[in-house]
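Omission of a single protein chain aside, the complex is shown with its protein chains in their original locations.
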Amino acid sequence: MEQNAIYELLAGALGDGALGFTENPLEPWAAVETAKVAEACRFLRDDPRLDFDQLMCLSGIDWDGFDEAGKGKSVSILGYSDDGQPEKSDRVATGDLGVAYHLYSHALRHKFTLRVRVTRESATVPTISGLWSTAAWHEREAWDLLGLKFAGHPDPRRMLMEEDWVGHPLRKDYVMPDLWNGVPLQGQPYCANPFPVESGGPDKPAGDKPAEG
Amino acid sequence: MQLLYDFFTGQAGMDLAGAHIAVASLMAVLMFTVMALCAIIFTWMERKVAGFMQSRYGPMYTGRWHGWAQAVADMLKILGKEDIIPGEADKGMFQFAPILVLLGSLLAWAAIPWAPDFVAADFDLGLFYIFAVSSLVVIGILMAGWSSNNKWALYGAARGAAQMVSYEIPLALAAIPVVMRTGSLNPQDIIIAQQGGIWNWNINPIMNPFLFIAFFMYFIASIAETNRGPFDMPETESELVAGYHTEYTGMRFAFFFLSEYANLFLVSMIATMLFLGGWWAPFPGMAWIPPALNFIIKGVLLVFLNMWVRWTLPRVRVDQLMFLCWKVMIPLSLLCVVGAGLWMMAWGQLK
Amino acid sequence: MANEPTMVNGRGWGDQDHVPGIKSELLELNMGPQHPATHGVLRLLLHTDGEIVYKVTPVLGYLHRCAEKIAEGVNYKQWVVYTDRFDYLAPMCCNHAYVTAVEKLMGQAVPERAEHIRVATSELSRIASHLIALATFGLDMGAWTPLLYCFREREEILNLLERISGGRMLYNYMIPGGVRYDVPNDNWVADVLDFVDLMEHNKLPEYNTLLSYNKIFIERTADVGIIDAKTALDYGCTGPVLRGSGVDFDCRRDDPYSVYHKFDWQVQIGHGEKGTVGDCWDRYIVRAREIEQSCRIIRQALQTLPDGPYQALALKAIVKVPAGAAYTRVESSKGELGHYIISDGGQTAFRNKVRSPSFCNLQVVEKVGVGQMVSDLVALVGSLDIVLGEIDR
Partner (left out) sequence: MGQYFTDIYLAVSSALQGMAITFKHIYKKPVTLQFPDERQVMPERFRGFVHNDTAKCDACNICAKLCPVDCIYIETEGKAKDRYMTRYAIDYNKCIWCSLCTENCHTGSITMSHDYDHAVFDRRTLVYEFMDPREAKVPCHRATRIEQNWWVEPKEDKPGGDKGDDE
């Protein structure tokens, strides 16, 4: 079924919950209101005309620094100095968080993409793990790596990081702590030059421009 | 044996009681040495057999020729390892279990008839005695599993106990037709009854097909009894890590190891004794072969068969193992006993 | 899920007849992270009553390196290197998945020759991965020898892939817009075709006799760990796990990418020959039969290898991807490997979510593992063919 036809059906079922449909040759997607996402998914799964029986993927996204026109720049890694230490920034991330749902129907062989946005402060999305069980682990992963809370999740633990880890690594403003339970995380630098060099220590940036061919 | 007695009573000038003690000590030392040697040789053999079956060489470097000294080196290494007793373990039991396991197999070695006049303890209930003392191993395994205070070890011990207690029955039942044919439980008598070449061995299916089936019953039950694949439930390295000896290291682990291979050779020798004519040469013209060599070669062939099975087949599940024992092996063994008896009555072979 | 021990055979824990006055509880058993049957550093927290498992809780993250965060720091071409490390048993498939995703975002056409080489190498990698799956599954069942035989053939594949890519295990062979090197001149194509023939006609029957149709093996795997089609879809299972459950779906055929549509091959599904549809044996045999199909694909791809460039021209060391977002999936050896790449038009991905098949396949253990015996749980986990590099990412 055509993507916009699917959206028509969805919009009809959701009313104002459907926020719009973005036509896009790569991957069209529909935005829905955060509170209505479980309802939208239930409709997409249960309606016999749509019959989305598989949740392919559920991705949490930190939209900080991204502008919809695609002009924004990623601010996650500001760069590394030459000794391998990441350059830290005190900029506070402000953008929204988001979740993208990719659905597929094995019977009808069509796909659909839903996106929701939540503010960084609330960061709460209704869970859809009751609809597709596979969502449970994806949601746990999104909570773990992006700090998205899924309201009503049956097992809201961290998935990949340790239970007592501080912070959510995929947030754009995440800075890795130096210590975790007394374990140093940054590792020892092994790049020290065994031959002492008078001028130009390890801190000096190497090569300002490529040599002329 | 008579030579030994003559030596001690004659040249050494001992009385009969003294000679008994001297011969017994000598035999005990000899049996333990042979047993340790067996473990070393079979470890090497197992690795080579497994290697060649799996398109690889196995040990090749230690000792130059096909790594013959690898097992010796391993033994030395394992003896030099630190002996760790887990903090929460039941210390007394933990230390005693390997000894008990080894004892179970070592005691049974006493009644093995190596040659017409060479058996450490020649007594009329020999076969019965062997089956009786080899059950000691079960107690050792249970003790090891329980005292390790490790859940995997406990699983292994529980499985091992269930398995070995169950498989004692078909093992003994498979031996009964032989006893019926011989009319004696004395190992030497059983062998002497098979005199006259391969046609007169108990395994000969023309002589008695039920004895032939009983041999395979015995062989399968003996694999289970020695806890080797495909019935290695107490160890199951892919499920229980290492089963009952998960927590054992160094010397104590070596005892389990030793006992496994000693048991392996023991059951093979018993099978040789029961079904393959013991120390008789396969053909009358081959009487020049020393009887002990006959006996050992047949035993080693059975050990090879055992290894061959182990490196070919997947492992059965623990409930299937029990199914196999109680619903297949025991009924068929009983059938063998009845059938063999009827067959012997019909042909007048019954003693 | 399943925080409380579940009912097994109609009896929950607590309804059982125990000796009055003696308190008893479920045995808490840590299977892993170092355990021979967990295929890596997976930890399964089991609650068992004797041999029966009442609750399975997979604990992940022992191999976590947050590759998705790294993706935001390195450019598109550099991150191909990291995709090797996901499913390190079939890195070509992972490379293929990633470069397909990047090319889709870029709108980059790929030369036909490159696509043929990609298909051939991916399928070789798939065979290697399936061989490991068969081998380690056999090992979980206690069969040692098939493991070594499968590794013997895998070694041949690694040699072939090493000759074309230079890497033995981690290839870094595909780049957006083509492949890194052309087919080597030293008779590589003929050697691959020889190997494929040998595999299909000689080695596979050997495995089947030794393992697949062995009665003990069938007893251990048939009717064990049954995942029905509904559960499989619900839990997002893909790949041989889904096909073993009787769902006729393969991304290579149903969501075509690369040049798979040009070749003649069949999707294999489980039929429940030895037990019920969706049991461990079905999943196992689907893999064994997919090896055969992969051989067919490789043969066709290399026999019809077209001439031409193996890289799209004008591709620089740093590729820039226009802004946009797309979810692209390919069929890796473990199942559907998806990349959701959001690009902001720069050198690095803004967000790169990896939907790894093992991650989704493993989750089904929580449901299907309950009520099994410990030995059957080993069979179930083995039949899912998980790779922890992909689960923990």
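Residue numbering begins at 1 within each chain, and the chains themselves are lettered A, B and C in the order written.
Going forward, a residue touches a chain if its C-beta (ideal position, glycine included) is under 8 Å from a C-beta of that chain, and two chains touch if they have at least 3 such contacts.
Since the structure is predicted, the reported quantities are computational estimates derived from the model, not experimental observations.
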Review point. Of the residues listed, B:308, B:326 or B:347, which one is in contact with the missing chain?
Key: B:308
Study note, to complete from the structure: Touching the hidden chain, out of C:38, C:165 or C:293, is C:165
Study note, to complete from the structure: By the document's definition of touch, the residue of B:4, B:22, B:36 or B:60 touching the omitted chain is B:60
Exercise for review: Using the definition of touch stated at the top, determine which of B:52, B:283, B:326 or B:347 touches the missing chain.
Suggested key: B:52
Review point. So that we can see where the missing chain sits, which residues of chain C does it touch?
Key: 74, 77-79, 81-82, 145, 152, 155, 159, 162-168, 170, 172, 180-181, 184, 186, 206, 209-211, 213-216, 313-318, 347
Review point. Please identify, in ascending order, the residues of chain B that touch the omitted chain?
Key: 49, 51-57, 60, 308-309, 311-313, 328
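Quick note on the criterion: only the chains that are shown with their structure count from here on.
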Check your understanding: Would you say B-C or A-C is joined by more C-beta pairs in contact?
Key -> A-C
Study note, to complete from the structure: In whole angstrom, the CA-centroid distance of chain A from chain B equals 62
Revision key, fill the gap. Taking each chain's centre as the mean of its CA atoms, chain A sits from chain C at a distance in Å of 24
Revision key, fill the gap. Taking each chain's mean CA coordinate, chain B and chain C are separated, in whole Å, by 44
Exercise for review: Show which residues of chain A lie in contact with chain C when the two form their complex.
Suggested key: 24, 26-27, 29, 53-57, 59-62, 65-66, 69-74, 76-77, 100, 102, 106, 109, 111, 113, 129, 132-134, 136-137, 141, 145, 154-155, 158-162, 169-170, 174
Practice item. Note which residues of chain C are touching chain A in the complex, please. Key: 1-3, 60-61, 64, 66, 68-69, 72-73, 104-105, 233-236, 247, 249, 254, 322-327, 329, 336, 338, 340, 342-346, 348-351, 353, 355, 359-360, 363, 367, 392-393
Practice item. Spell out the part of chain B that touches chain C in their complex, as residue ranges. Key: 50, 53-56, 151-152, 155, 158, 229-230, 232, 236-239, 241, 311-320
